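With one protein chain withheld, the remaining protein chains of the complex are depicted in position.
Labels run A, B and C following the written order; every chain starts at residue 1.
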Amino acid sequence: MLTEIKGINEECGVFGIWGHEKAAELTYYGLHALQHRGQEGAGVVVSDGTSLKIHKDTGLVNDVFKQANFSDLAGKAAIGHVRYSTQGDKGYANVQPLLFHTQQGSMALAHNGNVMNAFELRGELENEGSILQTTSDTEVLAHLIKRSTKADKEEAIIDALQKLVGAYAYLIMTEDRMYVALDPRGIRPLSIGRLGDAYVVASETCAFDLIGATFEREVLPGELLTISDDGVESTRFAMREQRRMCAMEYVYLSRPDSDLNHVNVHASRKRMGMELAKEAPAEADVVTGVPDSSISAAIGYAEQMGLPYEMGIIKNRYIGRTFIQPSQELREQGVKMKLSPVRRIVEGKRVVMIDDSIVRGTTSRRIVRMLKEAGAKEVHVRIASPSIISPCYYGIDMSSKEELIAANNTLDELCDQIGADSVAYLSENGLEQAIVKDKTIHQGICTACMTGKYPVKKEKESTISYSKS
Amino acid sequence: MLTEIKGINEECGVFGIWGHEKAAELTYYGLHALQHRGQEGAGVVVSDGTSLKIHKDTGLVNDVFKQANFSDLAGKAAIGHVRYSTQGDKGYANVQPLLFHTQQGSMALAHNGNVMNAFELRGELENEGSILQTTSDTEVLAHLIKRSTKADKEEAIIDALQKLVGAYAYLIMTEDRMYVALDPRGIRPLSIGRLGDAYVVASETCAFDLIGATFEREVLPGELLTISDDGVESTRFAMREQRRMCAMEYVYLSRPDSDLNHVNVHASRKRMGMELAKEAPAEADVVTGVPDSSISAAIGYAEQMGLPYEMGIIKNRYIGRTFIQPSQELREQGVKMKLSPVRRIVEGKRVVMIDDSIVRGTTSRRIVRMLKEAGAKEVHVRIASPSIISPCYYGIDMSSKEELIAANNTLDELCDQIGADSVAYLSENGLEQAIVKDKTIHQGICTACMTGKYPVKKEKESTISYSKS
Amino acid sequence: MLTEIKGINEECGVFGIWGHEKAAELTYYGLHALQHRGQEGAGVVVSDGTSLKIHKDTGLVNDVFKQANFSDLAGKAAIGHVRYSTQGDKGYANVQPLLFHTQQGSMALAHNGNVMNAFELRGELENEGSILQTTSDTEVLAHLIKRSTKADKEEAIIDALQKLVGAYAYLIMTEDRMYVALDPRGIRPLSIGRLGDAYVVASETCAFDLIGATFEREVLPGELLTISDDGVESTRFAMREQRRMCAMEYVYLSRPDSDLNHVNVHASRKRMGMELAKEAPAEADVVTGVPDSSISAAIGYAEQMGLPYEMGIIKNRYIGRTFIQPSQELREQGVKMKLSPVRRIVEGKRVVMIDDSIVRGTTSRRIVRMLKEAGAKEVHVRIASPSIISPCYYGIDMSSKEELIAANNTLDELCDQIGADSVAYLSENGLEQAIVKDKTIHQGICTACMTGKYPVKKEKESTISYSKS
Partner (left out) sequence: MLTEIKGINEECGVFGIWGHEKAAELTYYGLHALQHRGQEGAGVVVSDGTSLKIHKDTGLVNDVFKQANFSDLAGKAAIGHVRYSTQGDKGYANVQPLLFHTQQGSMALAHNGNVMNAFELRGELENEGSILQTTSDTEVLAHLIKRSTKADKEEAIIDALQKLVGAYAYLIMTEDRMYVALDPRGIRPLSIGRLGDAYVVASETCAFDLIGATFEREVLPGELLTISDDGVESTRFAMREQRRMCAMEYVYLSRPDSDLNHVNVHASRKRMGMELAKEAPAEADVVTGVPDSSISAAIGYAEQMGLPYEMGIIKNRYIGRTFIQPSQELREQGVKMKLSPVRRIVEGKRVVMIDDSIVRGTTSRRIVRMLKEAGAKEVHVRIASPSIISPCYYGIDMSSKEELIAANNTLDELCDQIGADSVAYLSENGLEQAIVKDKTIHQGICTACMTGKYPVKKEKESTISYSKS
């Protein structure tokens, strides 16, 4: 993932399992598969039927769990979380799952998405005398549940969920129940599967593949599942609305091997490349993609065009958090960082450079220049999705509107700014074609960031000042 | 790289720079680009004209250098090394460069390759009263130079090099000189480039690209270069012989963006895939490659066949040294490790699975089974190089002959053992076609491990018991 | 300190400073001086007048603060805490200060002591819909303050403090105020001092000495101080009662260089030794003390008896948390851990061994045997305080009554069990003489653990099941 240079950041992944002796360990592997959704923190809460135990910390899944002692995390149910964070501080308190102990029992929560009215809800809770420890939406839900007048836990959860506005996938666990909730529009992805007799839930199906589980079905918009030793029960807490799965999940965020709403991500990306080739062919010698997320689209584009796909840009695999950034001086002398051009591939060639999206345009400009310096005769930039022109309020951390290059420039200006010989985007219709191959199954996508049409209305701008989880 | 599950392990990469204010820092970036050639240790020795300073440790380049203070490593010349090691111990002493101080001056050495008569040479040195600190070939050369009766350093180095039998690329640095030596057959890769007024040397050209240097030429077989503030001088210490660049560098070891002897690695791999398609076509629906090293060949195969290339196998990017291996029990329940199949891609399909080579066959068997369990109707294994049947004595750590599946089985037996529907290898001729596209430039390759024809004869089996660097 | 082998464990130290540019840094040094009061965690919260920032973690003060960036902790006011914990888990959440953010402002708390009715108070809070994050008394106070109906913060704090039963020293900080509160009996130590224009507060005066501050006065029982840029204001929130400073602070817990209620700890210990010599002289050749806390008493005993004080037992200074405990086998073969006898000092001698207290007796037994094996002819154990027979409910983690050797054995039995030639304790009167040298100043001490006379009645046994802070 090119997260730091792109300006699109996924916020979190969730995983849960009920009914397996190795619940905590399998959660570790599940979170591993979801690592691309958040690299700032990870954690697990496990239930052994009588109490909840937690292990979490800032850092990558491997770093967090190398300190875990799985024999201290015995239990047949677990929920886990990987976290992306925009905050600079250590933020241990904000790492999820959050775990709350009361004299009546414990409750753990893990969350992917954004609650748009979190600020207002928090203010109301504080006025009633509550103290919230974190700045996360997740804790707001916990307090709403605690304060609900409903005696039954499930009813209290529904009561609380109905106060939320936004996009969310929640896992909630008590000693003897796991609750799974998806927002009324189903903007965030969430699937349920089986591993033998056990139930598993995950943000992406790649987590099922890693542990050998089989996909059962998508969690439905506005659905609350209650999993216990008696099996799974389903309730609706919101009106049935048309699903609006986030399009950026297909374009950029999810892993190519995941299926979202029955559509494989790699396959959809390849179709985006094919559609793009139909809409915006280029006179060129080779097609190359920006690794890693644009490779599928680049191959699709090349196949459709009958042009050779080549590895014209390489990504350095070993860059980690300890990488020493080159000084400005060395950068000007030509020291590269994540991406290097492959001179012998691009030299003297007309190159089609496929990228999945453009946010601020700085990366594109850098890559185009790099290819030209390596001898490319022409560079034709083709973007395998429509231009991003509007911020996301549903849990993806994007640059503000002022920074979005496509929101503030014509296509010609943009082409000029990034130094390309031509630029073209995939159309909204092309994107839909590529993703929603079968209307009966897929229903619809959220393209708010590309169209400004928001399926859920936000109440207040102020919500953005809070960190989302 | 799939090093640990494959059984082929590159041994080391070297990098040197002369005449740049930021010599140590650029060496860090150069080693970064060579990281795939050795992940066990890294180091740099820098000269400020009057003394040599060292920074090295076990671990990845980033880990080693995050503790470095570049202001302590001031100087305009530097050599660096990344190390692969078969040894279990901490092995700090064996991390290179090796640095030797005497009352007359200092000398640092970095080495890639294997000296086949190291054991005998060491015995002679010890008989004369010397003590060697490491088990590396590199130290043997240092002692041979120290003991040479030639007064002139260059002559002493030639004197010492002429005692060596094997494949090697050596960088040797004193306070005021850098010496660069390649074995008489040129089995190991080594190139020289320019960065402004500075000279750079590296095992692979990808290191030049990362720092913005330009490729000048290959170091020639049997050539000794002496770099100083007066420029570069070239001498021959061995008879001119036909170059025999290691074929496995193209097949598997080098980075796809490197050029070896003027041939781009990715491009050669793609041609291997194309040749393979001509030699061994398969009736199939999709082509997939084992990531990362077989992707280029798979794309070539697909292009040649007119079949779609798909991402049927995914590699988990975040697996690092802290990864907790799943227990046997969990593995049996289906928990994957490095590679996962993409069910929706392979389900119900006849799949061509391209791999670059097979060593012991265990990985191939695992991948074939994984694909079948994910629903592949047929799996046709195509290997983009000839079968490996003989050990390497030139610096690549391969399994012993007993473990090489192709050395001990017919193609049918092998197909049976890995559970494939068909298996085919690229022919030796096909490999040559793919690599040596232009005979005048390229001269020849070493295919000893595939043919048993060794261009340099080893003296004794005993050499293998020593670690190579 | 011999905390782990003794079974008496101090619980926490607090430090605060108001009005100094280097507030966080001075808090670091202050906590350093208080390190003996808690080694499990440390933290600081600093106020820059508009917001509160926190740095805390598990571990020793040095370990926690080596990761701190003091430039991120700018501000003129700070409170800090060192924590002792009985809990096995990582317990980051329980490390203090606790920091609470609300939309109206923030509040930080640090606490030494034990709130005996914390369990009941917590239950009431939860019934009203609150969620508490930690198991500490400190958070209970924060919630009581938040829920108080008083609009004025000071009144809300008094309101909340009046609900507490127990022994406590609290530091509470908001953006613009620091509140300092001591329990109505003054069982826990707390002093106030000056450093130039700044105010400082600390559990022990040794923290003042380290930073060059001067002692001003003790915080009074039942007093609430409000420190702001306008100076210090004092209020009483409880009836004036006779002070009952914990006697164990003098006997064992505090640092010898601290003054508690105007009495120097080392000097009081020396007097305990002198009183003990008067009450229980021994026919002996040398006097030795168990390092470190019994050295003062041993010197006093020797001086009073006219016997030579010798270093008959040595403590290994370098034992830290990474020390590898000898196996049972090696221990039986004689491998020592913290303490070693000095053979040449004790061989053939009649030794008086001074210890400050006996809890379970296991340490005493081990030391007596060690001295005898090193050749001591006789070992006369003299304890410089009365026997411990009753648990503490005021913040010291002692063994339960069943484990207290003196509560379950006659003096003869005890002498027999530890293998001494004679044993004697200091009388309660002797202890008072040694500590309360001047009745007008000192008022009184709490000797509940030695006498069973509890100055504050606990409401319920259940409080003990909670961790104290």
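By our rule, contacts are C-beta pairs under 8 Å (C-beta built on N, C-alpha and C of every residue); 3 or more make two chains touch, one makes a residue touch a chain.
None of the values given here were measured: they were computed from a predicted structure.
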(request) Quick one: jot down which shown chains the absent chain touches. (result) B, C
(message) Looking at the full complex, which residue from C:Ala93, C:Val232 or C:Val342 touches the chain that isn't shown here?
(response) C:Val342
(message) Of the residues C:Asp209, C:Asp285 or C:Glu403, I need the one that contacts the missing chain.
(response) C:Asp209
(request) Consider the whole complex, including the chain that is not shown, and state which of C:Glu303, C:Glu378, C:Glu403 or C:Glu428 touches that chain. (result) C:Glu303
(request) Would you write out the residues of chain C that touch the absent chain, in ascending order? (result) 22, 25-26, 28-29, 32-33, 35-36, 60-63, 65-66, 195-196, 206, 209-213, 255-257, 259, 264, 266-267, 270, 292, 295-296, 299, 303, 308-311, 314, 316-320, 322-324, 326-327, 329-330, 333-336, 340-345, 374
(message) Residue by residue, what part of chain B touches the chain that was omitted?
(response) 92-93, 100-104, 119, 122-123, 126, 128-133, 135, 142-143, 146-147
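Please note the rule applied: only the chains that are shown with their structure count from here on.
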(request) Treating touching as the only link between chains, describe the layout with one word: line, ring, star, complete or other. (result) line
(request) Report same or different for the chain A and chain B interface, where same means the shared residue numbers exceed half of all residue numbers found there. (result) same
(request) Could you grab the centroid distance between chain A and chain C? Build each centroid from C-alpha atoms only and quote it in angstrom. (result) 49
(message) As a quick test, compute the distance in whole Å between the mean CA positions of chain B and chain C.
(response) 61
(message) Can you compute the centre-to-centre distance for chain A and chain B, using the mean CA position of each chain? Integer Å is fine.
(response) 36
